[in-house]
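The full complex has more chains than appear here; those shown keep their coordinates.
Letters are used for the chains, namely A and B, taken in the order the chains are written, and counting of residues starts over at 1 for each.
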Amino acid sequence: MQLTAEQFPDATLITVLESRIDAASAIAFKDTMRDLSEDGPERVILDLANVDFVDSSGLGAIVAAMKLLGPERRLELAALSPTVEKVFRLTRMDSVFTIHASASEAVGVQKLAS
Amino acid sequence: MRLTLASDPFEVRAALQLLRTEMTVLNLSDDAVARVEIIMAEILNNVVEHACRNRPDCRIDIEMARTRADLRIKVVDDGGTMPHGKLPARKTAALSASPETLPEGGFGWSLIRDLAHDLTYARRNGQNQLTFALVLD
């Protein structure tokens, strides 16, 4: 699973470079997320701009990645495609995650706040 | 048009891509294409992970037919029977306030039930037969 991480003062920005987080890639996604977010700032932003599709296994893996951060840190999402947004909405996971329109907005919001 | 695939997550990926192409041929809206992809991903993943688990020769058949008002899809697989021989009951999981107790699975059937119409299940000739319709906008 191809993910890249970029450090900002108050957040780690993790970008998914593949087009799907699905049953075929969910475990690899979760493992890579664990490695990339092990230490670092409180906020982790997951940029999904390249992701067209997330199935329930992928959704479960995103939830698992959030739990791995522990109670002191949080996972936020950015740039959901219409299909991905639909999956989050139908499962009501859109109420669990803070969702940003884009990664730059997510990082920018942080800049203003810091 | 009918599509037959082996029970494997990468076959599921390829099948979903073929279904998208088929839906483009059928001239469906982006939203209908998204709904079918969500439903079919969950149905096929369930077959691969639950019904066909430990059955290496398990095959999955998908048939799609478009009428003016809807798209009718039939999925037949050689896998094991659904628990209690019927569709799982609808669960309305209360979303807990604390993230630590959030579910990491079990979203599959709730997505299928949210999006599919006229969902039916039957066990026939040692196969599971699932049918549903998608209302076209």
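By our rule, a contact is a pair of C-beta atoms (placed from the backbone, for glycine too) under 8 Å apart; a residue touches a chain by one contact, two chains touch by 3 or more.
Fair warning: this is a prediction, and the values are worked out from it, not measured in the lab.
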| item | value |
| --- | --- |
| Overall composition (this structure file), stated as a label formula | A x2, B x2 |
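Keep this in mind: only the chains that are shown with their structure count from here on.
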| item | value |
| --- | --- |
| For chain A paired with chain B, centre-to-centre distance based on mean C-alpha positions, whole Å | 25 |
| Residues of chain A that touch chain B when the two form their complex | 20, 22-24, 53, 55-57, 59-61, 63-64, 66-67, 71, 82-83, 86-87, 90-92, 95-96 |
| Complex contacts: residues of chain B adjacent to chain A | 9-10, 12-13, 16, 30-31, 34-35, 37-38, 41-42, 45, 48-49, 95, 99-100, 102-108, 110-111, 114-115 |
